[in-house]
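The complex is shown incomplete by one protein chain, all other protein chains being positioned as in the whole.
As written, the chain order gives the labels A, B and C, with residue 1 at the start of each chain.
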Amino acid sequence: METSSTNAQSGAIGILDETIVLEIARFHPEKDTEPSYDSFEVPLRSDWMVLDALNYVKDHLDGSLAYRWSCRMGICGSCGMMVNGVPRLTCETLLTSVAPGPVRIGPLDHFTVVKDLVIEMDEFMGKLQKVRPWIVRKDNYQPKREFIQTPAQLEVFKQYSLCINCMLCYAACPVFGLDPSFTGPAALALAERYNLDSRDQGAAERTDILSQHDGIWDCTVIGECSEVCPKHVDPSMAIQQYKIDATKDWFKTWLMPWGNK
Amino acid sequence: METSSHDILMIGGGGAGLRAAIAIAEAMPGADIAMVSKVYPMRSHTVSAEGGAAGVAGDDDTIDEQCYDTVSGSDWLGDQDAIEYFCNEIPKELLRLEHWGCPWSRQPDGRVAVRPFGGMKKMRTWFAADKTGFHMLHTLFQTSLKYTSILRYDEHFVTRLLTDDGAVRGVVAIELRTGRIRAIMAKAVIICTGGLGRIFPFTTNANICTGDGMALAYRAGAPLKDMEMVQYHPTGLPFTGILITEAARAEGGWLLNKDNYRFLQDYDLGKPTPTPVLRSMELGPRDRVSQAIFGEFEKGRAFHGPYGDYVHLDLRHLGEHKIETRLPMVRELCLKYENIDPVREPIPVRPVQHYMMGGVHTDINGATPLKGLYAAGEAACVSINGANRLGSNSLGELLVFGARAGRHAVEYIGNGAPNGNLSHLLAQAADEEHRLETDYLKKSGGTERIATLREEMQKTMERGCGIYRERASLVESANKLIELKERFANILIDDHSRTFNTNLTQALELGFMLDVAETIVHSALNREESRGAHQRRDFPKRDDQRFLCHSLASRSAEGPPRIEYLPVVITRWPPGERIYGRDH
Amino acid sequence: MPQYKVYQPATYRPRMSPYWFFDRWPYLKFMIRETSSVFAAYWAVVMLAQIRSIRHGAWAYARFEHWLSNPLIIILNAVALLFVAFHAVTWFMLVPRVFVRQMTGSGAIPDELAAAPNFGAWIVASIVVGLFLVGAI
Partner (left out) sequence: MAAHARRSNRPLGWVMFGTGGFLVAFFFPIHILLTGVLQPLGWVPTPDQHHMLTLLENPITRIYLAILLIFAFWHAGYRLRDTICDALGVRALDFPIMLVCFIGAAAGTVATLWMLLTVP
C-alpha cells in the first residue's frame, strides 16, 4: 500500500518506534475445518488505523491474507471485522486505541466465513431485495418537477438512509446469530426509511412481508445493533418504530376494516 | 468452463453501471441484463463522492451558462456537442433520481436546494448533505433491485474482453468466492469501471480504482483518449489522501499559506472577499487552485510536515452550526483521521490525485470504435471534461452518459448485432484461463513483491506526471515503466488457492495499472503544450494551432503506445482565454 | 481434512455458544432485563395469593403474612425487586425515546430529557400506591 512507502520517507511523526502484535483469524477453506489464529508483528504508528496494519501484513509479511477493503474512509462499508471481540470498521479504528495488544482480529461474528476475514454476504443481498427498498407509487404519479419534501419531512427518515451495509449490526445482534434467517437490523431500518419517506406509498406492501416470520417481530430489542453502528443509523429505533406503525396498521385493518382505502 | 450468455453486460456496478442497467431495463423490457462487478455494487467508488452534482435548477440560471462554464473549465478540450447534450439532460437525470428516492437536501419550501461549486458562475450543484455520491449510489442500487431482468455477478473480477471479428462479445471473469473462471457472453458490453487513482501515491481514490476497464479496452484494441489529463484535487489530507470536499470552499472556506495569507490572489484568481464569490479565489477551477498551492510549495511559503508540504484550509469563521449542518462529513473525517476539529483548527491539505479526465475513447453515444463495446462514467472519455473537470460534473456525467450508452447498446443489439463465432470465443476464453493458471495461480518462483512494484510505479508516476511535467522526467518515467513491466513477469505470488484470492487480483490489477500508466506517460510526453491539468514546464503556453485536439493512445504490437490525434468538436464557443476572478 | 472440491470450498459457519449472553456485558444486561419477566410473573401470583388471603379472613391473611416473613422469601423478593426495578429503568429510558421519535419525526430531544417525565411520574405513582399499602389512606 502506498501509505507505507510514503511513511518510510516521512520522518519522525507518526512513528513510535514500537511494534504491536496482531492475532489474525485464518481460515483456509481448501485445507481447514475451522479457523485458527496467526500472529504478526507490525509497526505501531500513531496515524495508522487497524486497516493500515492489515495492509502492512499483506504487503510485506503474508500476501495470502484475505480481507475486504476499499474506500479507507468509512463510507463503502467493506472493512468490518471483529477487533478484540467488538464489531468495528477497521479503516476508522486507530491502532493506538487497541494498543498495547495483542489485538485479536477476526471475521464478523455470526456470518459464514469464506476465507480468513472474508464473510458471506449473499444472504444479506437477498434480504435487501426482500424489503423492497425503492419508492413505491400506487398512483403512478410522476410530477414534472421534484416531489415537494420539506426539510422536516426529510429529517423524519434521513438518519435511516445513512446505512452503509457494513454488517456490524448483524455481528452484534444475537438474534441474528441464533437465527440467520432473521431479516436483521440494517435491512429492517432500510424498510422503515422508505416507509417514512413522504414520497413513498409502499408501506402496506412492505409490512405484509415484514410482519411475517423473520421480520420485525423477531427483534427482541437487544439494542446492540445501534451501539455498534458506525453511522449512527440507530436500527433498533427504526425497528421499534416499525413495530408501532405495523401495530397501528393492524388495528386499523381488524377494528375498522371499512377504513381501508 | 462455465459459460453463460446475455443481451447486454455491464462491467462495473458503480453509478455509471447501475444507471446504464436501469436504462436498459426500461428501454427493453424482457432484456437479459448482466452486471459484473469486482465488489458489491454499493461498495463502488461512487460511494465516496461528497460534494454534489451540477444541473441547472434555478430560474436565474441557463443551460448556456453551464455549457460555457464547462467548456472554459475544460480549457476548450471538451467536445461541445457532448457538453451541450450533457447540460440539457442533467436536470432531467437529477429529477429522475429524486423520483427514485434520493434524499437531496431541500430548501425550506420543500424544493431541491443547490450550492455553489468551483469554476461555476451560478449555484447549480444539487447535493445530499456532503454524502451525495453515497446517496446517489445507494438510491441507484436500491432502485435497480426492482428490476428482475438485471442479473448481477457480484464479486466477479473481469480479466479480459472476448472479441470476434472486430466485435466485443463478452468477458472472462473470476468468481472471487470460488475461484471459478467464467466466460460470460453478451451481444454488447459497457465498461463502467471507474478511475485509476491507485496508479499514484497520493490519491483520493479507493483501493479498487485501478483502471481495469481502461486496460481491458486498450488490450482489446480500443484507443484511450486524453490520458495525460489527470486531475489533482487541491484539498486532500496529507497522510491518507482522503478528500476534503470542494463544498468546504464553496461554503466559504479559505486557503491560507504559512503566513496566514490567502495566496490565491497572487495567481490571477481574483481578489479576496469575506464571503465566497463564484468563479473566483477559492472557487476557482481545480487545476488552477492545485497549481497555485504547488506554487506556494516552491516559494517555500507552505508548512512542512512528515508527508511533505501542505497549506491550510480554514473553516473556523463559518462557525460550528454551518459546519455541522452543511459539512458534517468534513468534520467527521478530520476528527477521525487527523484528530483535528475544523471548528477550532485549520485543516492541513495538499493537492492529491483525484480524477481521470481521460479514458476509453467513445463518441457521444458512449460507443467505442470497437463494435459492441461501450464505455461510461470515469472509465470513459466522451469528452465533456477536456483538460479539466469541474467539480460536480462527474456524478452528472455518469448518469447522463450511463443512460445514453445503455440506450444505444439496446439499439445496437436491436439492429442485429453480429452473433460472433462461439467456438472462437470459447477458445479465447480457454486461452485466458490458461494464462491465469500458468502466469499466476500455478506460478512458482518469482521474487518481486507486488507491493514493491506498485510503490515504485506510484513514485515514478508522481515524479513524471504530477502537477508539473517536463520532457526529461517523462522520459525517465517511461523507461522506468518498461523496467517495471519486465520485473512484473517475475512477480511473487504468495497465494495459490482459488478461494477469494486477493493476492491474485492485486497482481492482475497491477498489470492493468502498468499498461494504463504507460498510456498516461506517452500521451503527456507527446502533448507539447500546457492546457488545464496538463502543465509542461518546457511548453508553458496553450498551443491551439497544434493541440486543440484529443490524444488517442492505442496499443502497438511492440514498444510504447501509438499516439494519434482527433480534432475537438467546437460548435458555439470558440477557444478563448480562461478567466477567473475578474470580468470577461 | 475437509472435503475440498475445486470451486466448492468448505465454509465455516460459527455456532453461538449456549452461554452467549455471558460473552459480553451488554448481552448479560439484556438477559437480566428479559429475566425480569419471570419475577414479574412471580409477583403477580404473589399478589393473587394476597388477594385470596384477604378474602378468606384474618386467619388466612396472617398465614400469608407469616409466609412472607420467611427470610428466604424476603431475599427472593429483594431479588425480584432488583430485576423489576432494572426492567423499569430500561423501559423508561427506551420507550419514551421511541415515542418522541414517533411524534416529532426526529430524535431532536435528548434521551435524558425524554425519559425525565417518566421518572417523575414513577415517583408520584410509587408514593400514592405506597400510602395505600401502608394503610395511611
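Assorted remarks:
In this text, contacts are C-beta pairs under 8 Å (C-beta built on N, C-alpha and C of every residue); 3 or more make two chains touch, one makes a residue touch a chain.
On a predicted model such as this, the values are computed, not experimentally measured, just so you know.
In the entire assembly, the chain absent from the figure touches the shown chains A, C. Per the touch definition above, the residue from A:S64, A:T93, A:T183 or A:T207 contacting the chain not shown is A:T207.
Listed for chain A, the residues touching the missing chain in the whole complex are 174-175, 178-179, 204, 207-208, 211-213, 217-218, 220, 243, 246-247, 249-251, 253, 257, 260. The chain not shown here touches chain C at positions 16, 18, 20-21, 31, 34-38, 40-41, 43-48, 50-55, 57-58, 61-62, 65, 68-69, 73-74, 77-78, 80-81, 84-85, 87-88, 91-92, 95, 121-122, 125-126, 129-130, 132-135.
One rule holds for everything that comes next: only the chains that are shown with their structure count from here on.
Averaged C-alpha coordinates give centres for chain B and chain C that are 56 Å from one another.
The geometric centre of chain A is 27 Å away from that of chain B, both derived from CA atoms.
Shared contact sites, meaning residues of chain A that touch two or more other chains, fall at 29-30, 114-115, 153. Shown for chain B are the residues in touch with two or more other chains, namely 498-499. Across the interface of their complex, chain C is touched by residues 27, 29-35, 85, 109-115, 120, 152-153, 155-156, 159, 174, 177-178, 196, 220-224, 227, 234, 237, 240-241, 244 of chain A.
Listing the residues of chain A that touch chain B in their complex gives 1-6, 10-14, 28-30, 47, 58-60, 62-64, 66-78, 92, 114-116, 118, 121-122, 125, 128-129, 132-135, 142-143, 145-151, 153-154, 157-158, 161-162, 164-165, 190, 194, 197, 199-200. Contact residues of chain B toward chain A in the complex are 39-40, 42-45, 47-48, 95, 98-101, 103-112, 131, 134-135, 138, 142-143, 145-146, 154, 177, 198, 200-203, 206-208, 239-240, 242-243, 305-308, 332-333, 336-337, 449-451, 454-455, 458-459, 492-495, 497-503, 506.
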